[in-house]
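Provided herewith is a single structure, encoded as structure tokens, for subsequent inquiry.
Here the complex is missing a single protein chain, while all its other protein chains stay put.
Naming follows writing order (A, B and C), and every chain is counted from residue 1.
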Amino acid sequence: MFVPSSWRTRHQRYSLIGEVCPACDKHIFPPRDVCPHCDQPAGPAHKFNGTGMVFSYTTLFQPPAGFESQAPYVVALVQLDEGPMLTAQLTDVEADEVEIGMKVEMVPRKLMEDGPQGQVHYCYKFRPLWAKAAQAGVSV
Amino acid sequence: MFVPSSWRTRHQRYSLIGEVCPACDKHIFPPRDVCPHCDQPAGPAHKFNGTGMVFSYTTLFQPPAGFESQAPYVVALVQLDEGPMLTAQLTDVEADEVEIGMKVEMVPRKLMEDGPQGQVHYCYKFRPLWAKAAQAGVSV
Amino acid sequence: MKKVCIIGTGQTEVGEHWDKSILHLAHDAVMSALLDAHVEAVDALFVGNMLSGALSGQENLAAAVADFSGLRNIEAVKTEAACASGAAALRMGYTAVASGLHDRVLVLGVEKMTNTLGHDTTAALGMAADAVYETFQGVSFTALNALMMQRYVWQYDVPDTGLAGFSINAHRNGCHNPHAMFRHAITEEDYGRSRVISSPLCVLDSSPICDGAAAVVLCAAGSSSLSDGSRHVAPVTILGSAAATDTLAVHDRSDPLRLAAVELSTQQALAQAGASLDDVDFLELHDAFSILGAMSLEAVGYAEPGTGWRYAMDGYIDIEGDLPVSTQGGLKSRGHPVGATGVYQAVEAVKQLQGLAGPNQVPNAALGMIQNVGGSGASVFTHILGI
Partner (left out) sequence: MKKVCIIGTGQTEVGEHWDKSILHLAHDAVMSALLDAHVEAVDALFVGNMLSGALSGQENLAAAVADFSGLRNIEAVKTEAACASGAAALRMGYTAVASGLHDRVLVLGVEKMTNTLGHDTTAALGMAADAVYETFQGVSFTALNALMMQRYVWQYDVPDTGLAGFSINAHRNGCHNPHAMFRHAITEEDYGRSRVISSPLCVLDSSPICDGAAAVVLCAAGSSSLSDGSRHVAPVTILGSAAATDTLAVHDRSDPLRLAAVELSTQQALAQAGASLDDVDFLELHDAFSILGAMSLEAVGYAEPGTGWRYAMDGYIDIEGDLPVSTQGGLKSRGHPVGATGVYQAVEAVKQLQGLAGPNQVPNAALGMIQNVGGSGASVFTHILGI
């Protein structure tokens, strides 16, 4: 990813900052200038709570340049609790444990490096929600 | 340069192989499928003798990616004796010695490397014609 | 608007042309099309291409092609709409002639993909998707289709090899297309054994990385170009041309299994042609992946949501079926040289309509629909051709 682009999108990628539309109250991620639901100017920032559900998923065996060393890895369409869907890697889970409908939560993780001397990019990934519960010693 | 492209153009770049148009007898470099002079299918291969004249030149101080370590260097429009013009680096000459009308001859030289582990690309460059004469001990 | 005819076609074999640059490929298709049209010159050149910058280091591509092919000084423009760049060029050419601006134009689709290593090509293709919120996450273009396929298979309870029918049909038809990249048949067993690229999507769900160029010559009906006595086949008419878009990212669609732009552009093209789905004798759809075949059949309107895959399994899309699909092998078997594909579809449809489709001839084909999809459904162009 280009450095200025990485800088511009840091709040979205580190903290899931999106928007709530002032006109139709729908949640929007990533932030846009125009609400995709009602076409009015999109609204104030909103920090998503980071939990959601796997809408679909895939395990990649032929990664694009920059991701070669990570393959195979799992990518999912995650529907956030507030409504919007996004594309993200899953982490802390085996590929064969993933299923549609699985509850997940956002964790910031290292995504890739632009070569040995390049920038290290961090981004949201998602892990199974039970991991949080397990860490806290709570059964779910 | 992309490896297959480098392979495809090796004869042109190492040996100045062009064409002579069978319809209008004009010399063509680089080879084309259609003669740019008479629009007929272009002709059999022709090895240019490699001598020509500087039509114009420039010294680059802001090189494109891949050529950073060489700057400043001199690039010229060289009109070959047989007619066609081409764009090439000048070599074995100081920038302030170059002038329009100067006679030059082709020499194959290293052009660039695709990074520390990448392919090394060779290509035609041009040097003052007196260099040949000087090497042979002949005054011009 | 003037009526627009296709009076000549040209195409290179689709495959790995290590010995040809993008300009050589373009030139081959351009020359065949001009020869076929019995014309020497055109007023303008529209070039569909997605990746000449990334994979050949060459932009200003249309001027480069015009120059290299001896079409000196004419208007030349490149259009980009990802994998639908070819159909975008067809539509620009159509508009230029329909408007009366030009009498005769050449539309070229060309892509040179074998200049780079696999993962670089994969990354370049990813530029069809959202650069920040899809590609940057490590998602390949194939993976985006796999995400749609996984959900589709789950939601509609499709059996393991349920989507095999599209590839089997494509390969069966491709066997008889001398310009196709793959000319061998495959079975459901082959499909079942095929290596997974991005689960559940396997090699035999996916169109190949390849090179190719295709061209058509367009002219206005009634033009002097049409009255050339040496022409021996009837020109084909573009009866409908339409374009529509959808969200760039799959995740931004209210229903990621619905190709809204396919639906919309189909309806517009049919309306312009004054035709209905029943009038369509064959369909060249954008089967870059099996899942796109199924979802397209649904969005075009032939199948209810979730049932598209069944149509490929029961003979419906065969050459002899109710709706022949991908009659020259489609993207899967003829190959998918990205920006060239839309023009290959036009070339193939013209041959069907002229009765020149050889062993793959659809009997009495009088109306064909061709559809080219850019990205995971973001840019869609639908054309209806008739004779």
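Here, contacts are C-beta pairs under 8 Å (C-beta built on N, C-alpha and C of every residue); 3 or more make two chains touch, one makes a residue touch a chain.
From a predicted model like this one, the values you see are computed outputs, not experimental measurements.
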Visible partners of the omitted chain are A, B, C
Which of C:30, C:92 or C:340 touches the missing chain? It is C:92
Checked against the full complex, the residue among C:78, C:251 or C:383 that touches the missing chain is C:78
Touching the hidden chain, out of C:128, C:257 or C:362, is C:128
Across the whole complex, the chain not displayed is touched by chain B residues 1, 5, 9, 30, 36, 55-68, 70, 73, 75-77, 84-89, 95, 100, 111-112, 121, 123
Per the touch rule stated above, chain A touches the missing chain via residues 1-5, 7-8, 32-36, 39
For chain C, residues touching the missing partner are 1, 21, 44, 50-51, 53-54, 56-64, 66-68, 72-82, 88, 91-92, 95-96, 98-101, 124, 126-132, 135-136, 242-248, 252, 260-261, 264, 374-375, 378-379
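Following the convention adopted for this analysis, only the chains that are shown with their structure count from here on.
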Chain B to chain C, mean C-alpha position gap in Å, rounds to 40
Between chain A and chain B, the Cα-mean centres are separated in Å by 52
Here the gap between chain A and chain C, centre to centre from mean Cα coordinates and rounded to Å, is 33
Residues in chain A with touches to at least two other chains are numbered none
